[in-house]
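Report on one structure; see the data block that follows.
Apart from one protein chain that is not included, each protein chain of the complex appears where it belongs.
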Amino acid sequence: MKRVLIGAAILLVIVSCGQKENVVKLGLVAPLTGDVKTFGESTKNGFTIAVDEANAKGGINGKQIKVYISDDKNDPTEASNAGSKLINQDGVRLLIGSVSSKCSIPLSELCETMGAVMITPTSTNPKVTIRDDGSRKAMVFRACFIDPFQGAVAAKFALDNLKAKTSAILYDVGNDYVKGLAEFYRDNFTKGGGTIVAYESYAKDDADFSAILTKVKKENPDILYVPDYYNKVALIAKQARQLGIKSVMMGGDGWDSPDMIKIAGDAIEGGYFTNHYSPDDPRPEVQEWVKKYSARFGAKPDALATLAYDATSLMIAAATKAGSDDPAKVRDALQSLQLKAVSGSVTFDSSGNPIKSAAILRYTRTGQEYVATVTP
Amino acid sequence: MSEEPKGREQEAKCDQAAGAGSIPPREDGQASALGRVAPWAITVLAYAVITVLISTRMINPYWQQIIQFALIMAISGLGLNLIYGYTGQFSLGHAAFYGIGAYTSALITKSFPHSGIPMFVLSMFAAVAVVAAVAFLIGMPILRLKSDYLGIATLAFGIIVKVLFDNADRVIPKLGGSRGMLGIPKYTNFTWTFFMALAALLVIRNFVFSSLGRACISIREDEIAAESVGVNTTKYKTLGFVLGCSFAGAAGVLYAHLYSFLHPSNFDFLKSIDVLLIVVLGGLGSMSGTIVAAIGWTFLLEGLRVILPPQILDWRLVIYPLLLIIVMILRPRGLWGGVEFGFLKPSERWTQSSKSTN
Partner (left out) sequence: MAYFLQQLINGLQLGFVYALIALGYTMVYGIVRLINFAHGDVFMVGAFLGYYGILRFHFPFPVALAFAMIGCAILGISIERIAYKPLRSAPRIASLITAMGVSLFLEYFTSLKFVFGPNYLAYPRPFKLVTYQVGGVSFSTIQIIVFAVAIGLLIVLQYFVQRTKVGMAMRAVSFDKETAGLMGINVNQIISLTFGIGSALAAAGGVLYGVAYPQINPFMGIMPGLKAFVAAVLGGIGSIPGAVLGAVIMGVVETTTSAFVSSTMRDAVAFSILIIVLIVKPTGLLGAKGTEKV
């Protein structure tokens, strides 16, 4: 069995080495299996809509887009292998991926070395585009905020608008997106004069938060900041309300999902979160997007799908602007691009991060409600 | 609950030992010059061929990475084989030592970024030393536990180590914690992995066929009997454990400098299970089996990635465990069943130690 597979694999290496088609190759690396498969699926959906749209309009510079998808299981080694396969085996030079920073970082190193352009839709760790020594990875961009920005925005809103004095923070110790937001929120909240009364961590697989929530209840903070993804937040919110915690809950863009109310119910009512955009935003891009996604997938899009759509659109727009799929040219086009994306008007700064404003939204009993916009 | 049903266990263990670690002599005629030179010639040839293919880009960087990863898993697997296959100590925490080796060496090479290969070598020695020390310290108290309990204790240790990795950035920010540690210089290449794998193979082979190895095997076979004939079981169990974990540490060093990014999730207990899988699939107590299984397993997983069309990409991880179950049911002794490549077996000098014949 092994030998058949090894043989087949070697054959594929040789066969795929010499293909030259008249297409533009676009790759996607996302967690299509594993415990965050649902995020990977959303990402893939957003990506697919963007590609199909572009192809329907004639593709990039007249060439159809050919899609190469690889799964990274939300594991850094797999992400590196998946990316390597797309770049070296399939000859892809334009990549979208991945979802979590721990996968995007090795992917970004690979893209940088091999000269492929990469846009990550949702990885927020600054290290994806900037190395430890401060130098920029020229080929790598992202479509989402970085942690420092969101954390600061949330803290400011809590202090100024919600007039909060005390806050508790719960974060996932093994997830650097959550940890990053928690840290920046904490730093900004304290700098602004507030007090952090509890800073508790949990692990990814935890489902029982009674211990740390009981701790939080004792302190009775004004705000409970839980910057995790909607599934965890829903769980924590429910247990918190069950225990009788009355604090206002706040979070980040991971809260954005049509499933949030489905899972959390009224536990999340009144919770605020920072996001890239609001689905109620009357801007035509947003309304079009929500309609498109619902028509195709039967549900409203969540933040991951939206960002994936934006990232892909950015890549396509850059390639079109550059008039070629040569990675260096696309890269330059991207750096100087300005696009009216769904999640806001996007331009990139020198670190490869998009300069866009953040929206503050609130969950009501039935959906999300727009509250305010914060510009950087 | 009760005494172990000794009869059945004993039988199974004997069968397991057959061919593996019990050392039947080679047939006559092995002393010929060709017989001794051939394996070396093949090794050198294999190395040469692959290196040429790499430099002419016939093997693209993707497959290069995969081949090296397979060899790294082989080194780690050889270590676990020594601990479990040859010494009979059921360890479920192998990935922890792999991780300690990786992080230690990465910390050193990152701290001295422009010192090149000599620093890499230094970091390797340092990493292996640290891993050996930790293995010794944890081994001392827990190696006296009996098989399944030892498994749990090592599993627990593995989890503790992972929690420490997650929080490491509080103590040494460079280690990154759950942010990951990036920017590790890429020193590993095919030459390094190939020769380290070769060295690992030679070390374990010489160990296993020496009196030290025989002591370890006797512990696996029947610890009480070994003790009663004067084998210092504590000493040899610890020796086997420390040596095996050191292999894992060395593999970790190579891994860190190949993928140049470390994240604690790379070293959780599921990864320990992966190595165990490779060792069992190859056949306990079979070095050749471990190497073949490591290469086969890696290529199977990647091969499935390459072959499967995008619509059913998520079936990759449904097919893989099904294959695993089928293989185990059909070949419970492992694919290689305790057989070694001929050239790995010793010459007639070691005849006396045969415990059972095939």
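Residue numbering begins at 1 within each chain, and the chains themselves are lettered A and B in the order written.
Assume a contact is a pair of C-beta atoms (placed from the backbone, for glycine too) under 8 Å apart; a residue touches a chain by one contact, two chains touch by 3 or more.
Here the structure is a predicted model, which is why all the values come from computation and not from measurement.
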item	value
Listed residues B:152, B:198, B:231 or B:308, member touching the removed chain	B:152
Among A:128, A:173 or A:286, residue touching the chain not depicted	A:173
Those residues of chain B which, in the complete complex, touch the missing chain	1-9, 12-13, 15-16, 141-142, 144-146, 148-149, 151-153, 155-157, 159-160, 163-164, 166-167, 224-225, 228, 269, 273, 276-277, 280-281, 284, 314-315, 317-318, 320-322, 324-325, 328-329, 332-333
Residue ranges of chain A at the interface with the undisplayed chain	33-35, 37-38, 41, 173, 200-203, 205-212, 214-215, 218, 231, 234-235, 238-239, 242-244, 259, 262-265
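Just so it is clear, only the chains that are shown with their structure count from here on.
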item	value
Centroid spacing, where centroids are CA-atom means, of chain A and chain B in whole angstrom	37
Partner chain A, residues of chain B touching it in the complex	58-63, 65-66, 69, 110, 166-167, 177-180, 182-183, 259-266, 296, 299-300, 302-307, 310, 313-314, 316-317, 323, 327, 335
Residue numbers on chain A that touch chain B, as the complex places them	1-2, 5-6, 8-9, 12-13, 17, 32-34, 37, 67-71, 73, 75-77, 80-82, 84-85, 87-89, 101-102, 105-106, 109, 114, 125, 127, 131-133, 173-176, 179-180
